[in-house]
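For this view, one protein chain was removed and the others were kept in their places.
Per-chain residue numbering starts at 1, and chain names A, B, C, D, E, F and G are given in the order in which the chains are listed.
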């Protein structure tokens, strides 16, 4: 679950069960030509791994971290507390409260430690991939060109009249 | 902010601004004869302190940890991820969403890492103190007696008819 | 639905229909070596049974009560009003409001009578079992060891990279 | 806080602090000529008083019970579990969640034990008084006449055009 | 959809689609020996029928009206505005917002015009039937006896230990 | 509270207390040159007035009705049930639930009877006035011109850079 | 997806996936004899198309625009910012938050730019069609007659007693 190049974006998630959602972020990064890695890092079950991952991220050359989690979702915010890198959060839809708990747990960070939060669920994972690419694109013309093309294709793909 | 005896209960909170709420827990523990300590431990601004506090808690003789925080409140859950001690969470009322964000961030923990969550705000802080005492009381007859007396006084203090 | 040893933890629930959720608490207690009993005690349909159960609990040697209920869930709080033992509440997911009603009915207790509330649904039942064990473990080294092993296994069970 | 006649309606509330809201119910009953009594009965702090009050209510000649409480409001539902009389519930506005917790704790009763729930706060207390009177009025022409007059005056009191 | 005797309780609902829920109220009334009638009265599609039904209800000998509706549920409140009889409201679960809209539209009546609101969905319909019976029972010993028996059977029907 | 010309828009509200909000609609209509009238019509306290007002509206030459109400706000929907005219609804902010109850009671109308709902509170009242004017403007060039000017002035009134 | 006559109502939606809901608006307009067109206009993916559509709408002879979208639904409000025509908004039910996000994104417009918002989902689409027809009917007797007939048929179609 990683591109061969040295990864620019780290995708982390609280559990294997978040992967069906979070792999949308990976798919987008692949499509936009951004090297990434994907790891399971549970804030609650593997706190030491979380500390290492967050503290080492910048030194390992990552530029952006995408973190997805559900329920009392602490992974994005705790990662942000231990790295100066921009952290994007994806609220994974929870079984009981439709992801409202995930959303509030991620977005309502106190002043001083930001998490840029995307929509609940797959749309959010897709968008985390795009946003990470837009950050990388600031200094990478190849990614910028791919992002422009992606956006143009997206615009072109909207039909004029509804069908069916 | 600690009793002289070796503390049995650790009260931690994310910020000085949580203290007006959280000191209600301290007040109750004092009243019920349970030695405690109170510390500021910010999950987001002092993650290293959080790790140390949580990992050392049991070895230092603590029996219960009470953690209060607001908004995207990660302190109780992250503490619970690094100690086998029972952790009680107090959702501090947030400015914008009345503490619903604090509540969901604390209570909706994933399977495997529990936080016993109390009510939002002062009532929750009072009750965290009482519940910590009830745990200590399981093996401490003096605390048990004080808890029984507190409960009896509380019952006796309810007037028969409303006034005014 | 009880271990042969004298039970340390009482699991009660408002109805047979809560059992598929609440048996997760029983399963965890079994796994962690804590003797328990499970009873149906409906606050609304069997109020006398509730009074007896709550008032007799401490005298019968119970250390912790886990109470699960849904909707206007009064069982945990009413139990807590009649016993000095620590009471843990599990909000069972309701049909109409996804358990938000259950959660608020359990967690928002007034000052003086605490219920340590866990997450909505199965995750909460699992965690109530773990938390009850963590309380028992304070004075029972065998349970403490099993709890440590459980937590370690849980940490070890988290894969490094997502699959699929 | 009671009329001299043998009371037909019992107004109970969880705490003295609920009285400023609940006395609106008393005021209406007075206005509509229905004998009532008002008592503080805390489900959580005086559970024995709750049991006595609810079990004795019918025998003492009460026809309707109005119960007001806030937060995890268990008083109306627990009363309904121990009396065949109709029970009306008034959700008192809570400090943190504006009474949404009170409302859900009262109205979401499981099948078998009804509580007729009114609006949150003062409007609900007024309306509980009116509704109790409308039940008493079914067999009391004097109350029925007063209720009709009250309703007519209410209609007459609505101005034609807004002013100011 | 009516008992042969002159009905004491009128069950009205906004649409045929509410009947699967509302017939639970009818079933209970049948079981408790209370004569009832069931009618479709749409506040929005048949406002004239609503006016007639509400204004004639008392004269026709009805004692209680049970009104069920979903979404922007105006039937219970509008009925209450045109009859002095006690009106019970059942929020029918809506497709999009799980009945929260139905609940708030019914329960949040302004001061002066009460609707005694039951739980969302089937539990609320069952309970509306029971509550209507409890009102009728105030002056009908036969219904009172059946209600007592129903409540006793309900209590007796609660098993001691969970199974499965 | 009416312009001298024969009114094109009727502004109705449930109570005098809604006027401070609803007069914003009147102010806008005055500003945009649309004749209007303002009336208090309480769905719950003056149901007969509601029936007359709604049924007579079209015959009296009204083109649009603006209805404002709070809590269990039935006025807009019930008006819409008795007139073929377009009805605009303004949810007045409620004391307890911030107008969420008002909003859902107005907007969630069942299929067949629409209410075009505006924002909660003053912004909604202003916008109801503008929207009513935009409907009148479809066949009234003078109003159309005033509306265009209003919109242009609004655009021109937005400063370039924030101050302070 | 358009009637042959010059369209009076424009139905726009953010995506093909909104069509199963929005075609209910089209169906109603067809039934009520109002010429319409249906277009996909994505605020986020085709912002230029949105600008053109909104700015040209009045000049092209449209009288009303119906805009449907889900999630962070910006289409109705942005359209309203660029046309003086009345704009009706339909919140399409979202996957994660049941359309509450769609509803609030559409209805809570700031003062100055109104969107008349209908119910979430199909009921709202049906009602947007009816409301647009009611606006067109103000100056079109044929549509007015069809609308009256539709409303009468709707009333006549309500059965007297529930079945099943």
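Everything that follows uses one rule, which is that a contact is a pair of C-beta atoms (placed from the backbone, for glycine too) under 8 Å apart; a residue touches a chain by one contact, two chains touch by 3 or more.
Note that the structure is a prediction, hence the values are computed from the model and not measured.
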item	value
Contact partner of the left-out chain, one of F:11, F:85 or F:100	F:100
Selected residue (touches chain absent from view) among A:18, A:37 or A:122	A:122
In chain F, positions touching the absent partner	93, 98-100, 119-121, 123, 154-155, 157-164
Residue numbers in chain G that touch the chain omitted from display	14-15, 43-45, 47, 51, 70-72, 74, 77-78, 80-82, 94, 96-97, 100-101, 104-110, 112-113, 115
Those residues of chain A which, in the complete complex, touch the missing chain	63, 84-86, 88, 103, 107-120, 122-123, 126-128, 130-131, 134-135, 137-139, 144, 147-148, 151, 154
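Going forward, only the chains that are shown with their structure count from here on.
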item	value
Mean-CA-position distance for chain F and chain C (Å)	52
Averaged-CA centre spacing for the pair chain G and chain A, given as whole angstrom	35
Chain centre separation in whole Å, for chain G relative to chain D (CA means)	44
For chain C, residues that touch 2 or more chains besides their own	15, 45, 71-72, 96-98, 100, 107-110, 112-113, 115, 119-120, 123, 154
